[in-house]
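Taken from a larger complex, these chains appear in their original positions, while the remainder are omitted.
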Amino acid sequence: MLEPAREEFPQPRVSPEIVAKHGLTPDEYQKIVKALGREPTYTELGVFSVMWSEHCSYKSSRYYLKNLPTEGPYVLQGPGENAGVVDIGGGLAVAFKMESHNHPSFIEPYQGAATGVGGILRDIFTMGARPIASLNSLRFGSIDHPRTRYLLSGVVAGIGGYGNCIGVPTVGGECYFDACYNANILVNAFTLGIVKKKRIFTGIAKGAGNPVMYVGSKTGRDGIHGATMASESFSEEKEQRRPTVQVGDPFTEKLLLEACLELMEKDFIIGIQDMGAAGLTSSSTEMAGRGGCGIELDLSTVPLREKGMTPYEILLSESQERMLLVAKKGTEDAIKKIFDKWDLDAVVVGRVTDDQQFHALWQGEEVARIPIRMLTKDAPVYQRPATRPANHEQIQQLDLSSVAEPSDLSAAFKQLLASPNIASKEWIYRQYDHFVRTNTVVAPGADAAVIRIKGTKKGLALTVDGNSRYCYLDPYVGGVLAVVEAARNLACVGARPIGLTDCLNFGSPENPEVMWQFAQVIQGMRAACLALNVPVVSGNVSFYNETDGVPIHPTPTIGMVGILDKVERLVTPWFKSSGDVVVMLGRTREELGGSEYLQWLHGLTRGTPPWIDLKMEQAVQRCCLEAIDQGMLRSAHDISDGGLAVALAECCIGGPEKPLGVRVQTHEMIRADALLFSESQSRIIVSLEEEDMGRLQEIGTRHNVPVQQIGVVGGTRFSIQPLVQLPLEELKSIWSNGLQARLK
Amino acid sequence: MRWAVITFPGSCDDHDVFDSLKSDLGQQVKFLWHKEELKGNFDCIVLPGGFSYGDYLRCGAVARFSPIMRGVVKFAQSGGLVLGICNGFQILCESGLLPGALVRNAGLQFVCQQVYLRVEEIDTPFTGGLKKGQLLRLPVKHGEGCYYADAKTLERMHKNRQILLRYVDSKGKITATANPNGSLENIAGVCNEGRNVFGLMPHPEDACSKILGGDDGARIFMSIAAACAERARRHA
Amino acid sequence: MRVKIFVSLKQGVLDPQGKAIERSLHTLGYSEVRDARVGKFLELEIDARSRAEVEPRIREMCDKLLANTVIEDYRFEISNED
């Protein structure tokens, strides 16, 4: 370990400029002075700046997040911990969470995405859960924006580079392209882990005198709060650079993962938490906060990677692959032994106290003393002004009569199939290991991924979803649709939702129009969660996704988990055999507002998103699930982006097996392009043997869900009479190359 | 039949091999930790896939020096069966137990997909239960699986019929598009001259049960099991 | 002209590869080795008349493509030997 430099570290006097550079408002600063009864030291200011930052304090979002339903009979751990935990029976539970790494990924796509994956993995195994599946939700600028290709390649390589190396399969995700992300891409990473109900760990500190231990990588100047630039001029070493880009070390994380899980089989620890944002500071204060105690750290004992690091830097460093744990007194050596086996540092860096203070020492002298409450419960909370965007009515205007119907619908369809938002994402997921751990029953490409739970008959279905175009046009409805589509995707494989996590990606909360969108989206999510009764068990908020005052479209991404009692009952989206009848559950309306078709072919992001009736939605999902339970469905696929035509195409060519043709007859009395491309909700395409039609009709009637037979599987052509006629091979090559071709 | 699976730091598929052998194929299998010396009697030692030591210098370059490898080399020299899968294959090449090397995929990207393999030689314990020319469907998942050997080495390998598996299309043809990583001659798996050490990039352990999309991987493991049973019979 | 470009991580940026290599060298008994760093090294052949002409071009190539200047520094050598 490097010896910390002996010379005096820079402790500039706290001036208004420095306060500002630390992103604290004058009011917030006054609040600090008042509560401390004195001016904070420079080091203390740094601590406040990170703990009161939007990222750690949720000061702008907390007020609204309260509205999300978080209760449920199976919820073992809701929001507030490193991840949510849900009971899946048989003494087992799943821990899952989604987290954003948007800004870092834009600066350095590979490392930004990689460390994002590393962070969410730690959030899961810090709960005692073995990570068994990851997904990701990505948003990039328009496909022909000069930076998009570079960013996409880097992000995908980074996610794979980290996830593959650590041996957690990436089983699914989503990726959309829209000009609104040109200068602000989104990288949201989801991970799920499995844990014995009796062995769940939390990030809590308890028991005065218990040792606080630091495990994992050494601390460097990685990702230190941009604010530290303010201290540059005071720094002793001139040549020292302070990179704010963090580099991931998946190998060390793999060791950390195995070491922690081995440790957690013993009864040595009280609590444990990863050092994520604001590293040592947030992990120690959050743990003390949850335990209602104090914590004392001796920064001189922290393993360092670089010379001359100051207490300020040690406290704020965001070096990756580190964890903080509170051990039971006397187990230190046993713990060290386990980490030693995995060639990792494990050092006592402090102790739990009963004075409810955050207390940091540096070579025997005190460098920070702050009441824990001020950094946790008493951090600022704002109810920021929210106003409906000025252009709200205007963007909802859509006069379809001014939208010309394509004369050649087959050509229009081909164009839509080639849209990077519709085309196959294989170029992305073939860079992810989706087999490792031998649980993956349904790999990327389906509505939802399915993994088996070893030692049981059960399976888990996983999906991430979110349509920001809908949220832009109507954030409330967009919030509803994000949740119901996720649930519909689970229903299509035969799974019932047990909980969800979310990433809420928005512009600046200081912009009242953004705040309004935020509030609306949450209200919409709330309504949908209550209707489908799916609790929100964890999540993450990412604000300030905007450039030059132009925010991204409001983008909630929903990660939903469902359970299958009998995994072998699962159904996939793809047609299975010629002669099966093709049925649409639900009804198509003339709804082109916010559709991919309108955007890609007509360059319009306008209108109102598709109409949604939560009762009908629920009925359709129940109908599908019941039919699957009775084993009568050969395939089920939900209709979303691109409408009926695209969904049917995916049923024909999307699967791992040989493509199958389809002959469909349509009757709806609506304009032809709407019939093909309308994104009306609550629709599922299923296929089944003819003799089961009666039973399906019966189920439909019971749930009063429209059950229309629209065609038959078979042949070498894709035909929607009388509108579209295409040979399968052509269909397949357009869809398979749509994205790939543009990345050459 | 006693199997052993070595866990190196950074091994990922060690549990995959262990579970598939035990649960799917009902085999007797034990984990070995890389820091220990090789002790105990085994019929086949498996070096699993993953990213030993992060593959930071070169795949398998560091793992090769793990204490347990001394024993593995002796075990191989005395005719014991050694199976290297993916990273295990890379380790075996680095340690000189197998000829050639595995370099960066020609496409420069990590590839995870199902591939078809053609069985080229069957007079080995690893392929004895298969038919010459038989096709297997297994997943590959690697960033550095492009097989390379210089002309002289390759010639020897031909002479000794050491190339056991090749990437082919669904019809069994050797084509460029069927080659996921640019391997020389579509080589997917090779054995040593003694025919008791076998390395392959595809993952048989990930294809041992129908619900995971196929069980062709089991054919390779069962072939090994059969060969060992046969050996035991002869020694008895 | 023959151009050699050396790309290495900026001071202070974590270098997992270097760390791993140093460790294994130590376990192999080369305890005399300290702070190993790993970088990239490119060799190019460039048609040009004068250094004056190539230098700015190379700098461009590095900034645009060959180095990731967010985390990497680069330097280069030009030799006429051809």
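Residue numbering begins at 1 within each chain, and the chains themselves are lettered A, B and C in the order written.
Here is the rule we use: a residue touches a chain if its C-beta (ideal position, glycine included) is under 8 Å from a C-beta of that chain, and two chains touch if they have at least 3 such contacts.
In this text, all values refer to a predicted model and were calculated from it rather than measured experimentally.
In terms of the labels on screen, the copy numbers for the complete complex are A x1, B x1, C x2.
The rule we apply is simple: only the chains that are shown with their structure count from here on.
Centroids built from CA atoms put chain C at 36 Å from chain A.
In chain A, the residues touching two or more other chains are 249, 251-252, 343.
Contact with two or more other chains is made by residues 16, 20 of chain C. Chain C makes touch with chain B in their complex at residues 16-17, 20-21, 24, 27-28, 38. For chain B in complex with chain A, the residues that touch the partner chain are 9-13, 15-16, 19-20, 23, 35, 49-51, 53-56, 109-114, 139, 141, 143, 203, 205-206, 208-209, 211-213.
Across the complex, chain B is touched by residues 157, 160-161, 164-167, 249-252, 254-255, 341-343, 429-438, 440-441, 443, 452, 454, 567-568, 656 of chain A.
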